[in-house]
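Missing here: one protein chain of the complex. Every other protein chain is in place.
After this line comes subunit A, so read on.
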Amino acid sequence: MATERAPSLPPEMFSFVLRHGDYSKAGLRLGQLTVQGRSAISTPSLVIPTSRGVIPHITQDTVSKLTRLSAVYVALEDFIERSPSKSPIFRQNPSPPNSKLRDFIALPDQCLSILGPRRIPAIETPNQNSNSSIAICTSVGFQLLNVDDYVQSAQDLGPDITIGPADIVTTKQVSQKRMEKSADRTHAWTRDTLAVEPENKESALFASLPPLEPQRQSFYLSDLTEEYKGQVAGLSTYSAETAASLQNTLEDLPRLCLNNPINPHELLRVIALGNDLVTTPFVTETSENGIAMDFRFAVSYEARNQKLGIDLWDNAHATDVSPLVKGCGCYTCTKHHRAYLHHLLSAKEMLAWTLLQIHNFSIMEDFFEAIRESVRKGTFEEQSKAFARAYDPEMPRPTGEGPRIRGYQMKSVGGGEPKKNRKVYGRLDEQARKLEEAESGIATPEEDVNAKDIEKLGLGEVQN
């Protein structure tokens, strides 16, 4: 029935070709994802979660000129406030072939856009998802996003890829019963989504698979396999294991793991399980921690005790004019040095995070390139073992201050979270502290007060 109602995507709009990997069994694969208008993406590859539509700390021109990033993840909850339909992004008048989403956030052509309802990682919400809505967190507070509104919003905004709605439980402890309910709801939401004739056929749907063993969601999987094949362009998973447990179901669809692997070891595991695209929020976190990633996949089999990153807060770098990582070809390493990064961090200058993002994204792109190369050569397994032996199990612990965390991103349910922004001033009086804040770092609530003061003094606003 569904095949009559909803036409499949024209083949030239979206394609995924598996280049390497055994179809008959789960596991590592090599592929190529092509979306009209974008460069083909060799997989496995990384997807960068954005914040309010930007890759944190790097402007769009820097993304184009100084990174090789090919895909970003955008959360609808970053764009809607009280009512989804009234949010400004929907009024954007796009210039074809660009979508509303791409034009609003000025996303560079090189990046594929992937839209989902929630940020990655998502903040735990006090309210639960209901049968028809997803609990979200916007800049003005927690609320419920109707699933139909989400689907309609996605069609309107026109991302290259839309994540199918899913009932994902964000709490740590999840009962078996709740998981099954999650699978049932997701199944129903997917069915409803596909039942709607898409106005915007250019967005490819990646149906969501909640973290549950395939036998427990066999109805859902058989629906996807039999009825909706052709309408579903890919699969979104929320746990690395989901891909592996699919066995030989839907293996020709690309799998996007919306996960938060916290270091390259975990990332390797996610890839080895057969995920083609992986979100990697830990890159931005590493940059904000003042740490330059220092690892490569093709490491020698003898290497031991290597650190995964360099803490640039360390005073040892104060006069070190060598690149962050020797041999790294990124802008930061070729034009700047450790001493500058150390200075920028201790001076709380925003450029520190910018330069670290450029470097860390470059390390990640190199890492994925080396992984793909090893798959082609059939050495992935050996090299993964060598990598595990060579490097420390964790990223170095941060020793310095990151950017002030944007208030609305850290609202928590119980309020029991540790204070994210420690007090770092204290010797000068309060006014000097405000001055220092006004001169560096990111916007803070106090600055909003200052901005109002400026307006009061007649300087903020000349018009009207």
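FYI, a contact is a pair of C-beta atoms (placed from the backbone, for glycine too) under 8 Å apart; a residue touches a chain by one contact, two chains touch by 3 or more; residues count from 1.
The working rule: contacts and distances are computed from a predicted model.
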Hidden chain of the complex, named as in its UniProt record, picked from "cyclin-dependent kinase", "Actin-like protein 6B", "Dolichol-phosphate mannosyltransferase subunit 3" or "Queuine tRNA-ribosyltransferase catalytic subunit 1": "Queuine tRNA-ribosyltransferase catalytic subunit 1"
Contact partner of the left-out chain, one of A:144, A:298, A:351 or A:370: A:351
Contact residue for the chain not shown (choose from A:15, A:42, A:60 or A:306): A:60
On subunit A, residues whose C-beta touches the chain left out of the figure: 51-62, 64-66, 79, 88-89, 91-93, 95, 98, 103-106, 139, 318-319, 321, 331, 335-336, 339-340, 342-344, 346-347, 349-351, 353-355, 403, 406, 408, 427-429, 431-432, 434-435, 438-440, 442-443, 447-448, 450-451, 453-455, 457, 459-463
